[in-house]
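A single protein chain has been omitted from the complex, and every remaining protein chain is retained in its original position.
Up next is chain A:
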Amino acid sequence: MVKKASSSGGALPFFVGFVAMLFVGWWVFPQALFSKAEQPIRFSHVIHVDDGGMSCEDCHYFNDDGSFSGIPNTESCAECHSDVMGEDPAEEQFVNEYVNEEKEVEWLVYQDQPDNVFFSHAAHQDKDCTTCHPNMSENDTPPTHYKNVLTGYSNGGYKIVFGRGVGVDPAYSRGTMKMWECERCHAENGQSNACYVCHR
């Protein structure tokens, strides 16, 4: 019996398909799934912390009612930057375009939580900020903001789809938290994971 010669090239198409899909899955897919954006102003935490001698709490503080101030508004920044202080073009841009125009900067937030979650900074203030946030005090140029176009979730400063932090500095991997992350930390710290704790 004559064995019919294969015209499929053996395992090659399988291998090509396999590799092609790996390329699509690991390179093309993330490009399509995540939009990239840069901060409107190059804000340097390093300059403010090292040169300015400021602490995190100078700008990110708790209000009298326990609410967290979040990112300072232009007016707060203008307490120092009412005029251009240095020679950094980013500062000049900030003063001209935002302080003088009395406009708010549309800062891109790396750790926005979804609206269906109630998150209280006051309840978590015994934790170090870097437990959840990148250590911004070492940040001179803000990382690119990657946003999942399907969910609207931020992926922190890191574009790899899953296994956040794999292969890069974990400090830049912290984006919108998933529920399992909240739950795990709550469980590890003996806190309730009842639905109403976060979904109010």
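Everything below uses one rule, namely that a contact is a pair of C-beta atoms (placed from the backbone, for glycine too) under 8 Å apart; a residue touches a chain by one contact, two chains touch by 3 or more; residues count from 1.
As a convention for this text, contacts and distances are computed from a predicted model.
Missing chain, UniProt name from the options "NADH ubiquinone oxidoreductase 20 kDa subunit", "Ferrous iron transport protein B", "Anaerobic dehydrogenase, typically selenocysteine-containing" or "TonB-dependent receptor": "Anaerobic dehydrogenase, typically selenocysteine-containing".
For chain A, the residues touching the absent chain in the complete assembly are 6-9, 11, 13-22, 24-26, 29-30, 33, 63-65, 67-73, 75-76, 104, 109, 112, 114-116, 148, 150-153, 161-162.
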